[in-house]
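Here the complex is missing a single protein chain, while all its other protein chains stay put.
Up next is chain A:
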Amino acid sequence: MATAILERQADPALEARGACHLSIQGVTKRFGTGAKEVHAFGPVELTIEAGSFVSLLGPSGCGKSTLLLMLAGLIPPTSGRIEIAGTPVTGVRTDVGIMFQDNTLVPWRTVRGNIALQLELRGLDPARHTRRIDELLAAVALTDFAGRYPYELSGGMQQRAAFCQTMVHAPPTVLLDEPLGKLDAMTRERVRRDLQELWMRSRPTVVLVTHSIEEAVQLSSQVCLITPRPGRVHETIPIDLPWPRDDEVKKSAAFAGYVNVIGDVFRAYGVM
């Protein structure tokens, strides 16, 4: 099945491009000017290996979502330099897939139409990528809901559809801004599994912003702990647990150990 997703139809725009290496060098972000200036973030040095799944974990307001927007080139850093795959980010990077906390499913299109929207906005013909869309829908168990409108879906189904929308153009870099933040606890578990499945199939570089320690440990190859504002990297912890991170792994002592170690860091900062 893993090859099924990688095996793209003959559109060079959707050719597998391999995951990208991300480099964040001395990046800071300040908002406002003069007395009202807020030092939101940084300076941060961070290297994210190609194909890894990195969580940016930190309290709200620490600037982790700001970093994600800077990675996508949607807002510029105040200082410092960001590189994706060796080229500096100077404006909007169309070679990433970005997903926001409030999903970008539009109410006037079905699930399939919403996934196609990503392609259409990029000037691609969705009719040439029906197999890719079908495979993504199958991967998140939404095949039977392809013709439904977002308002006909549960919150969890909407987020799973939104993952397909974010990844349909096979971006080598995927940026996720608290995609599970608004889901209830049980739905979250389910959608986490789907997200892990999608990542393991094609292994793009994923940067996930979250404030859930469990979520970060379960999904990530590295967890990057961000301090309270102005956000800096406290520590990057490699998560050495077997894949896939199923229920057995989650029940293991090692899993609980990671959760505790990370919890202690944030307790020391007084945010927990």
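What we mean here is this: contacts are C-beta pairs under 8 Å (C-beta built on N, C-alpha and C of every residue); 3 or more make two chains touch, one makes a residue touch a chain; residues count from 1.
Quick note on the criterion: contacts and distances are computed from a predicted model.
Student: UniProt names the one chain left off this complex as which of "SGNH hydrolase-type esterase domain-containing protein", "DsrD protein", "Aspartyl/glutamyl-tRNA(Asn/Gln) amidotransferase subunit C" or "ABC transporter permease"?
Tutor: The missing chain's protein name, per its UniProt entry, is "ABC transporter permease".
Student: With respect to the chain omitted from the figure, which of A:L121, A:A141, A:A256 or A:M272 is a touching residue?
Tutor: Only one listed residue reaches the unshown chain, and that is A:L121.
Student: For chain A, which positions touch the chain that isn't shown here?
Tutor: Within chain A, the residues touching the omitted chain are 69, 72, 74, 92-94, 96, 98, 100, 102-104, 106-109, 117-118, 120-123, 149, 151-152.
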